[in-house]
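With one protein chain withheld, the remaining protein chains of the complex are depicted in position.
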Amino acid sequence: MPVTPLVRVQSEDFDLQAESLRLTQGRRDVGALVTFTGLCRDEAGTLAALELEHYPGMAEAELTRLAEEAVARWPLTGLTVIHRFGKIVPGHNIVLVIAASSHRRAAFEAADFLMDYLKTRAPFWKKEHPAEGGSGAWVEAKTADDKDAARWT
Amino acid sequence: MPVTPLVRVQSEDFDLQAESLRLTQGRRDVGALVTFTGLCRDEAGTLAALELEHYPGMAEAELTRLAEEAVARWPLTGLTVIHRFGKIVPGHNIVLVIAASSHRRAAFEAADFLMDYLKTRAPFWKKEHPAEGGSGAWVEAKTADDKDAARWT
Amino acid sequence: MNIRYFAWVRERVGVEEETIELPASIATVADLITHLKTLDDNHAAAFEEEDAIRVALDQMHVETDAALGDAREVAFFPPMTGG
Partner (left out) sequence: MNIRYFAWVRERVGVEEETIELPASIATVADLITHLKTLDDNHAAAFEEEDAIRVALDQMHVETDAALGDAREVAFFPPMTGG
């Protein structure tokens, strides 16, 4: 029977260690744990923060649909998806996906799949707050993300 | 310039959180962090522990060679490989790979590549200690692992 | 029908949410967009780049040819940039 994924949409940060332990502690059937953490970056030094807008209700629902697709496709022992919203400064966490499985290939593929799909389907939008002040621009969706998502169809 | 990977071969456990923070803290250029944790598993309930034998010196050297190949192939901002040896009971950690990059595809692929190559090239051997006592058997290498490694050539 | 807007669609329309009585002739999302564009300049500006607009009906992604049916909520927003 497929596992029930844990999905959370929250403004507060998440704890990689605690979320990983939740999927492994006291178990003997987990052989592979893959975590993906997406962080706010700013190589140019021009970004004060990202503002993440989301569609409350649909964000949780869509992430749950994607997570359920992953547990149906791969033999996972656990799956966690956490996406933050609100203002996030460079160097801080935005998203966490953790896939646990008996075997490494399933864990890698499920985490990779979820990130690709989440980018193109989860209702979140990023606005840039420039370091020099003033009103920022909305981040544009990348066609590369659509291509990445198309790898799994 | 490619980063210098951190490679450790040790009997003690590792700390996922501390190792992840080492690659992200105080930086603004990391957009993606992928961690792979390999754990000792025992779905059948027949295993007391795995004994991991290694070739001291060559284990570090070979993991370093593989890690350097990864940083040459992908634009990483950081890479960590930790492999344990000695007796490891079910549910406990064996190996950790962390790849950090500006972009998620590089981080995923580098971690995936390292695990595939590590399985077939790093000089470690697992012996099973059965739960019911007596002398155990050496784990046999899997042809699936060779195929996984061949994906990257 | 309850209509929600997000990101720059929200900024152009000028409201997060509105409730609109729909003429009986409106059957699909595309019909609704055509109707909204006639309301005022803000709506017209928001839906100017119609290809750039994504739609959810009762919090599920749909294409613009989807029938509104008895959906209670429709949302318009740009392509998503989460993750």
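Before moving on, here are some points about what is shown:
Think of it as A, B and C in the order they're written, each chain with its own count starting at 1.
Here is the rule we go by: a contact is a pair of C-beta atoms (placed from the backbone, for glycine too) under 8 Å apart; a residue touches a chain by one contact, two chains touch by 3 or more.
In this text, all values refer to a predicted model and were calculated from it rather than measured experimentally.
Of the chains on view, those touched by the hidden chain across the whole complex are B. The chain that is not drawn here is touched, among residues B:V7, B:A70, B:A99 or B:M115, by B:M115. Chain B meets the missing chain through residues 38, 52-55, 57-58, 61-62, 83, 94-95, 115, 118-127, 138-141, 145.
As a working rule, only the chains that are shown with their structure count from here on.
Note on chain placement: the centre of chain A and the centre of chain B lie 23 Å apart, centres being C-alpha means. Centre to centre, using the average C-alpha position, chain B and chain C are separated by 48 Å. Here the CA centre of chain A is 26 Å from the CA centre of chain C. Within chain A, residues 38, 115 each touch two or more of the remaining chains.
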